[in-house]
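The following block contains the structure, expressed as structure tokens.
Left out: one protein chain. Kept in place: all the others.
Moving on, here comes chain A:
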Amino acid sequence: MESRTLRDQIAAMRQSFFDEGILDSQFTQLEQLEDRDNPNFVEEVLTLYFRDSANLLATVEQTMETEPTDVAKVDRILHQLKGSSASIGANKVRNEVIKTRELWQQGNQEGAKAAFLELRQEHGTFKAKLEPYFQQLRQAGPVQAAMRPQGQQGGH
């Protein structure tokens, strides 16, 4: 009974991520890659993403503040961050990256720096929401693929 309540909570949590636009259908694609041989694939990918994206964001911030500014380097890193965010279904984070990058490419460095602050905040929110989700998943234990929480999926 407790396990079912926990699974209901996890399902509701997961659904809320799609409803709020935090995740999109690419996350579901990752979930579908999990199987007996790769039971924790999604958490592994997300853990890798949190580590790499934190480093990329720190590098962007540092590069933006360095004079003379390496404009191309910031653009390159934002491009990479866009790709990796898209690959895990981090919809809102990806959108903030796109916004920041567009301003940067337009030469509006002050605007891009302001957008970057929002990007970093969104990234922090994303991590703060997903980490407890995976903790609860681990607590609930392995689940058969057929019993994986289903729900409405967000689009790109």
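Following the convention adopted for this analysis, a contact is a pair of C-beta atoms (placed from the backbone, for glycine too) under 8 Å apart; a residue touches a chain by one contact, two chains touch by 3 or more; residues count from 1.
Simple rule for what comes next: contacts and distances are computed from a predicted model.
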item: Per UniProt, the name of the complex member that is left out, chosen from "Calcineurin B homologous protein 3", "Response regulatory domain-containing protein", "Retinoic acid receptor responder 1" or "Succinate dehydrogenase [ubiquinone] cytochrome b small subunit"; value: "Response regulatory domain-containing protein"
item: Residue in contact with the excluded chain [from A:57, A:88 or A:112]; value: A:88
item: Given A:13, A:45 or A:140, the one touching the chain that is not displayed; value: A:45
item: Touch list for chain A against the chain that is not drawn; value: 26, 29-30, 32-33, 38, 41, 44-45, 48-49, 52, 76, 79-80, 82-84, 86-88
